[in-house]
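A protein chain is absent from this complex, but the other protein chains hold their places.
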Amino acid sequence: MVDRIVMEVSRYRPEVETEPVLEAFEVPLTREWAVLDGLNYIKDQLDGTLSFRWSCRMGICGSCGMTINGDPKLGCATFLVDYLPGPVRVEPMRNFPVIRDLVVDLSDFMAKLPTVKPWIIREDELPVGDGEYLQTPAEMDEYQKFSMCINCMLCYSACPVYALDPGFLGPAAIALGQRYNLDSRDEGAADRRDVLAAPEGAWACTLVGECTTACPKGVDPAGAIQRYKLTAATQSVKELLFPRGAR
Amino acid sequence: MTTPVRAYRHPIPRTWWARRRSYRLFMLREISCVFVAWFVVYVLLLVHAIGSGSDSYDQFLDFSANPLVVALNVVTLIFILLHAVTWFGSAPRAIVVHLRGRRVPESAVLAGHYAAWLVVSAIVAWLVLS
Partner (left out) sequence: MSATAPRRRSPEPYLWLLFSAGGMAAALVLPVLVLLFGVAFPLGLLDAPDYAHLLAVVGNPLTKLVLFGVCALALIHWAHRFRFTLEHGLQVGRFDRVISVCCYGAAVVVSAVAAWVLLSA
């Protein structure tokens, strides 16, 4: 089996360059090596200045999102053998400002996430002594898919609406809002509505569906957004027709 | 943290929608709405012709048989089918129904849409052809 592959890695050093350049590195590969392993080889053996984020290397921390041969993927979940004979082009995640090499600025998402209030909201909390909130498997099924989000941002990287309009709330934020809206323990759907049902929220989405394709954890943010559009729209109509009756 | 001043922002190319197969398919689906609008106009022309007398109707039939018009309508048929198939395909994710405490499976919602399509088409065809 071929045991080497060329990786073309996007480099951006703001003190030196005005825009990113691709730099080629030849790395060894085995059947098990992921793009992340290749990057770590480069950093350890070839060029210690290469900058990239990573942590768990097993697809749960969400740190190593990048653009590999044009597709948004996790570096740890993408295997070099699949790109033979190469070269593999590794670039930072799209649609985010690039700070350096493969490191992007995520402050936009970090600011948006708390606005959807991604926590259980209740009128009154059960006293701890009364025990747990009980939830049937069917109730958990309602939101379980949306709870799998690891905040890797690949969905934002894939979404053309976010690319064109960074004011868009975005797939992960809306899916996380839905995760709580659909949780039987939560009573806060009305509190999330101003943000989720804003023009820059769910309504800016045109169901391209790329977010769901890109998601490594099967969250289906496109489905979450579609479902929310129907819920929010019917709610708006109810409020229009029965201003007092609807909650 | 605030975005560093020298962070690089990729410009979005004008033809961003042509650069990935999935974006191209998305754009085709969106463009189908133009053919929907065209056919609404065509139907209105047909109804107007019917309302204006038998001669107008014959003129409309001649118009509709013009090769350019036929070609346009063949393309329209393709796009409207694309619209219908993608529309029904996305409905199960938006329409979540619970019956007797259980969630209706997505396949059932999808099948329901196709069944409705069949029924409506049959009714319209019968109305027109009988």
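General remarks:
Labels for the chains are A and B, by order of writing; each one numbers its residues from 1.
Keep this in mind: a contact is a pair of C-beta atoms (placed from the backbone, for glycine too) under 8 Å apart; a residue touches a chain by one contact, two chains touch by 3 or more.
This one's a predicted model, so the numbers in the text were calculated from it and none came from an experiment.
Residues 12, 14, 17, 27, 30-31, 33-34, 36-37, 39-44, 46-48, 50-51, 54, 57-58, 61, 64-65, 69-70, 73-74, 76-77, 80-81, 83-84, 87-88, 116-117, 120-121, 124-125, 127-130 of chain B touch the missing chain (whole complex, contact as defined above). By the touch rule set out above, chain A reaches the unshown chain at residues 121, 160-161, 164-165, 188, 190-191, 193-194, 197-199, 203, 206, 229-230, 232-237, 240, 247.
Quick note on the criterion: only the chains that are shown with their structure count from here on.
Centre-to-centre separation of chain A and chain B, using mean CA positions: 30 Å.
If you check the complex, the residues on chain A that touch chain B are 12, 14-15, 18-20, 70, 94-95, 97-99, 105, 107, 138, 141-142, 160, 163-164, 206-210, 213, 220, 222-223, 226-227, 229-230. Within the complex, the chain B residues that touch chain A are 1-4, 6-10, 12, 16-17, 20, 22-23, 26, 30, 90, 93-96, 101-103.
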